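Down below is the structure, laid out as C-alpha cells.
Just one protein chain is left out here, and the rest sit where they should.
Presenting subunit A:
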Amino acid sequence: MVREATNTLQKSVLWDWLTTVDHKKLAVLYLISGTLFFLKAGLMAVFMRIQLMFPMNDFLSGQTFNEFITMHGTIMLFLAATPLLFAFMNYIVPLQIGARDVAFPFVNALGFWLFFFGGILVSLSWFFGGAPDAGWTSYVPLASRDYGGLGIDFYVLGLQVSGIGTLVSGINFIVTIINMRAPGMTMMRMPLFCWTTLVTSILIVFAFTPLAAGLALLMLDRMFDGMFFIPGEGGNVVIWQHIFWIFGHPEVYILVLPAFGMISEIIPTFSKKRLFGYTAMVFATLIIGFLGFMVWMHHMFTVGIGPIANSVFAIATMIIGIPTGIKIFNWLFTMWGGKLTFNTAMLCASSFVPTFVLGGVTGVMLAMAPVDHLYHDTYFVVAHFHYIILGGIVLGLIGATFYWYPKMFGHKLNETLGKIMFWMFYVGFHLTFFVQHILGLIGMPRRVYTYLEGQGMDTMNMISTIGAFVMSAAIILLVINVVYSAMKSPREGGDPWDGRTLEWATPTPVPEYNFAQTPQVRSLDPLFYEKIHGDGTMKPAEPIGDIHMPNGSIYPFTISLGLFFAGFGFIMLNMENAIISPWIVIAVGGIITFGSMALHSVKEDHGYHISKETVEQMEKEVGTNG
C-alpha cells in the first residue's frame, strides 16, 4: 500500500492495528466498534418495540425489558454515539487543521482502547446474572447496594473505564486544535467541525470528571459499604441525581455539537456557498457549550427542589433556544440561493434542520417547569430526546458517513441505495417517534414493559413498532451499501465533492503523514480559496524533508486490558461464589496497567523518520490520483 512507509509495512496486519497510534487507523477502529455497539443497542430497541406491539404482550419479561432499556440507553450514548463521533473527529480534525497527527498519538490510542475495554466490561454483564436494570441514569436508591443487582456493578466499573478513555481523548483534541494548526489557520479560520470538536472536548473535560466522581461514590457505596446515597445512614439520594445530570446534560451537547459541526461542513459543500454567519455560528457554539452546564436541574423538576430553583433553571433552559435558533437560521441561509446538490449526505443534513427543530420545540415545552409535571416520565420525553438524538445526531452521523467515506475508504457509498436508505430511515423514524408524543400526552409511562388494552394506546404502539422495523431495514440497507460499494464503487481521487476545507487537499488514500509539506492557509475554506484565487492546490509552508513520526505501541492496549481486569476484579467483590479471590484479579490488573505505564515511561522512544526520498516517492505515487 502506497499510503504507508516501510516501517509500518514490516508489521503484520493484526499487530499493526493493535499497536497503531495513527489517528486515521484509530478512527477506523472507533468507527467499526462504534457501529457494532450501535447495532447491538439498536437490536435491543427493536426487541422492546416488539414487546410493546400489543397490549399485555409477553415477548419479554419485565426484568429483561428493564435490562434492555438500561443497556440501550447506556450503549447508545457512551459506546455508540460517542465513538462514532470520535471516529470522524479523529480522522477529519487533524486533516482539517493541516496537522500530521493529533498532539498525543499515544494518548489517542489509549483513549480508544480504554473505551473499547470499558464497553466490553459493561457488555459482559449479560453473562453474569443479567445486565444493569436501573435505567441509563442509574438513580439511587434503585441502584444502591440494597436494591440493585450485580449488573449495576458492571455499569459503574465499565463506564468508569470507558469514561477515562473519553476524557483523555477530549484532552487530546483540545491540545491538538489549540497547538497543531497549520500556519495561517487562525482560530477564526477553522472549519466549524473543528470548532464544535473543540467545544465538545472542553465539555468532555468538564463533564466527564463529575461523572467519574459520581461513579466512584456509587462504587464506594456498593462495594465498600459507603453511605453517600443511603438516606437511612445520613446519605442523600438527590446528590446522585445532581451529579449525574451535571454530567448528563452537557453529555447531550457533547453528542449534538459535533453533529452540528458535520452539518455545517456538508451544507456549504453541497450549496456551493460559504457557511452563512460563520462568526455567529462559532459564538453560538460557545454559548451553547457554556449554557449546557447551567441547566441540568431541568431533569429534576419533579424531585421537589423548590419553585425558585425550578424557575431559574427553566429560564436558563429556554435561553439555549436562542443560540440554537441562530444556528438553524444560519443553515437555512447557507442553503438559500445556493447551487444545491441533493445527494444522500445533503439529504441527511438538510432534513436534520426541521427534525431537530421539532426536537427543540418539545425541549422548550419540557423546560416549562409547571407543565413538566405532566410530561415527566411519559413517552413525550422519549419522543423528545429521540428527535434530538436520531433526528440530530444520527442523521448528522449518516450524512457525515456519506460525505467523508471517500476520504476514509477511497470510494463513495452507492447513492441510489443511499437515497432509498435515507427515505426509509426518515419515514420510519417519524412513524416511530411522532406518535410517541401523543402516547406520552395521553399518559403512557416510559420504562414500563407493557400496557393495558382499551386505553387508546394499541394502534399508536403498533404504528411505532412498524416504524421501528422500517428504520431497522434502513440501517440494514446501509450495511449492505457498505459491502456493495466496497466491491462496485469506482476509486475516487482526493477531492470527489469539490470540497472547500483542507481535508480535501490531501490525496486519497491519505498517506500516513497526511501532508508531505504543511500547507499555508490563506482564508476560511482554504481549499476553495485556492481554487478561486490560486491554482487549486495548497501552497506549502515548508520545504519537503524528513518527516518525524511516532512509533506504534502495544502499551495503550495493555494499560486498558489491565484496567479491564482490575474493574472486573472489583465487580467480583460482589459476586456470590467467585472462583478466585477478587483481590488477585485486581492485583493482576493493577500490575499489568501500572507495569505498562512504568515500561512506557522508562523505555526511550523517539519515534522514527520517514526519509525525504520515501516521502517524495510516496507523493509521486499518490499524487497521480490526487
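The rule we apply is simple: a residue touches a chain if its C-beta (ideal position, glycine included) is under 8 Å from a C-beta of that chain, and two chains touch if they have at least 3 such contacts; residues count from 1.
Criterion: contacts and distances are computed from a predicted model.
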Among "Carbon monoxide dehydrogenase/acetyl-CoA synthase large subunit", "Sigma-70 family RNA polymerase sigma factor", "Cytochrome c oxidase subunit 4" or "Carnitine transport ATP-binding protein OpuCA", UniProt-listed name of the chain not shown: "Cytochrome c oxidase subunit 4"
Sole contact to the chain not displayed, among A:124, A:216 or A:238: A:238
Residue among A:13, A:56 or A:308 that touches the chain left out of view: A:308
Residue among A:220, A:294 or A:420 touching the omitted chain: A:294
Where the unshown chain meets subunit A, residue by residue: 178, 202, 205-206, 210, 236, 238-239, 242-243, 246, 290, 293-294, 297, 303-309, 604, 606-609
